[in-house]
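This is the structure, below, for whatever I ask next.
Here the complex is missing one protein chain, while the rest keep their positions.
As written, the chains take the letters A and B, and residue 1 is the first residue of each chain.
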Amino acid sequence: MRTLLLATFLTGCAHQAGPPGLQIWAHEGRESERQVLTAQVERFQHEHSGPPLHLTFLPEGNYNSQVQAAALAQKLPDVLEFDGPLLYRYVWQGCLQPLETQLKQSTLDNLLPSIQKQGSFRGHLYSLGAFDSGLGLYGRKSLIRQAGARLPKSPDEAWTAAEFTQLLENLAREDTDGQVLDLKLNYQGEWFTYAFSPALASAGTDLSHLESPAASQVLNTIQGWNEQGRVDANVDDAAFLTGRVALSWVGHWEYPRYASRWGDDLCLLPLPNFGHGTRSGQGSWNWAVTTACQPSGRAVEFLEFLLQDEQVLEMSDANGAVPATRSAIARSKLYGANGPLRLFSNQLLQGWTAPRPRTPAYPLMTSVFQQTMQDVLHGAPVDQVLGQAAAEIRQDDLDNQGYR
Amino acid sequence: MRDGLVAALACVYLLPIATLFGGSLAQDGLGNYGSVLQRIDFLTLLCNSLVISGFTVGIGTLINSMAGYALARTTFPGRQAALAVVLLCMVIPFEAVAVPLFYAVSREGLRDTLSMQILPFVANGFSIYMFYTFYLDFPRELEEAARLDGAGPWQIYSRVALPNSKPALATNAVITLLSSWSAYLWPLLVTAGPQARPLSLAIATFLATPPLHWGQIFAFGVLMVTPVLLLFLRLQRHFQPNALTSGIK
Partner (left out) sequence: MMQRPAWWMLIPAALGLLVFVVVPFVCSFGMSFTDLALGSPHPVRWVGFQQYQRLAADPSVARALTNNLIFAVVITPLQTALALFLACVLNRPGWRLGGFYRSLFFAPVVFPMSLVAVIWRYLYAPGASGAFNQVLNALSLGHWQPRDFLHDPQLALPSLMLLSIWQGVGLQMVLLLAGLQQIPADLYEAAALDGSSPLLRFRFVTLPMLRNTLIFTALMTTILAFRVFDQVQILTHGGPAGATTTLMFELVRSAFERLQMGRACALTVVFVIIVVVLTGVQRFLLRQKSL
């Protein structure tokens, strides 16, 4: 999820012949993720004989710049992994081939609706992931009850924004420094778009309509929490862990740490409802096949393999993310019917999530919005900042002739 | 009183450094170093950095001091223009030429090499200007003596000027080394795998995925600065008053 600092500057996505076989690029995530993927590649080769697979890991921090550089040098691999929202720009530049005609129907139907939505653009499916992400509010049951609030059991029971603001005040009364909410302000970059654009969706608007009253209301509310002193700066990334705050607005990856610290006192709740129902985030690393990969049969076979239940579950165990297929979710300990993180899978299955804007303008939009959120969270006048952001996005759209 | 002031400043200076070294032992103690070494292929990255910086400094110091000397000592038409160009190059930041260079390097398929991390930085406006300044102030008597003995320009340079330029050479070496060692943007753009990647990029690995493990981050920082620190401590002796000033009598 880190930095869309360098997004694509592909000017020609032809493929230069490398060693024979399939070239696969993946991001160098956590050790466990890497090990699982390496093992999966070997397993695939073992079970499906044919041209060899060459897996290369590129560091996550500058992964996207590597992809662009390779495209420029006409050395894109056959199979490419990338952070979901970048898909649309790659498609606009003509680098990827559609997959929906090449995958089995059963595979397609088994995919999470969120993954299908994320991976589709202009009528075709171009990418899919082996996992998706979950975003929500972790909380301390004891403290919330003490503050007199109800505990939402499902997305439709989510607190309204007003309820949430009131809850923060109630919690603050019992708290030593009045800071009761962790928004991961210490994170950098893409987090701000990922975490807060769902709030816009919850208010019925989105990144393309930043000048709407709804957007203004959402950002004013969030800014209010900060101005009242309810938000912890989280420099040590441990506000929730050490008990300084009662609520933490973050994703699935924090579950292991939080669960081992708070055990039964930990609860997972949907994000506040800003008017049109709660909305949460989605999207993570996706796989796609480049146009240079001809014939693409083996590449597609590989993707189908990655989507088998065993493979999906193995990866989910390694990185803690939400499995991408319904069948795998059903079998997952964390995300299944009685799993502690079923809120995440339910949100994705039932459509409570909003994908980040599916447009080739995404790199600019997210850069602008990250700036906006940062400014808002540090006291800048909301309407002014939103106006500037909207103007920049509009200008970029004009400059690129509407990204036709 | 002067000494007191210096001592106070030293304390201020020490704070961040102490944070770095002390912080590297936080949370997991020496285990931080172990974790860091496990997470990244430290030796390969270190070797790459050493090779890149070594050649950049070595070749760069030579050709830049030659150029600075020539500019300081030679009159030729266009000397002022050449100086102006050097100044201009000093001013043009690397970021300004990074993208066109990147295009060119990518198109030629020269990415992921060590040489492309060395060559663009060998000729350097700052260095040339620094040597130019140094040689302007350089007393001419020794060179005159050599010329009277019949030595040609190159010999005068290599046998007389260069050996007595230790402070400037050492300073230039240090400056070049530092900027080369901490180069970030360019290696980011032109390297892919760990074969050609320098050490400076590895900090991204620790800052990328949350949660931030400060102990490891600081441990990596220590590992990254220690080689250069040690090198500088060794080069210290060249900053002592040299024989030059007494040689003039």
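What we mean here is this: a contact is a pair of C-beta atoms (placed from the backbone, for glycine too) under 8 Å apart; a residue touches a chain by one contact, two chains touch by 3 or more.
Fair warning: this is a prediction, and the values are worked out from it, not measured in the lab.
The residue from A:H27, A:K75 or A:R89 that touches the chain not shown here is A:R89. Only one residue in the set B:Y33, B:F55 or B:W214 touches the chain that does not appear here, and it is B:W214. Of B:V36, B:I52, B:A70 or B:V190, it is B:A70 that touches the chain left out of the display.
Residues 2-3, 6, 9-10, 13-17, 19-20, 23, 63-64, 66-67, 69-76, 82, 85-93, 95-97, 99-101, 104, 119-123, 125-126, 128-130, 133, 136-140, 147, 153-154, 156-157, 167-168, 170-171, 174-175, 178, 181-182, 184-185, 200, 203, 207, 214, 217-218, 221, 224-225, 228-229, 232-233, 236, 239-242, 244-246, 248-249 are the ones on chain B that touch the missing chain. For chain A, the list of residues touching the undisplayed chain reads 4-11, 65, 68, 71, 89, 92-94, 188, 233, 235-236, 363-364, 367-368, 370-371, 374-375, 378-380, 385, 396, 399-401.
Following the convention adopted for this analysis, only the chains that are shown with their structure count from here on.
Chain geometry summary: the mean Cα position of chain A and that of chain B are 40 Å apart.
By the touch rule above, chain B contacts chain A in their complex via residues 39, 102-103, 106-107, 109, 111, 188-190, 192-193, 201, 204-205, 207-212, 214. Interface of chain A with chain B (complex): residues 2, 16, 28-31, 56, 58-62, 65-66, 69-70, 72-73, 75, 184, 186-188, 236-238, 253-254, 257.
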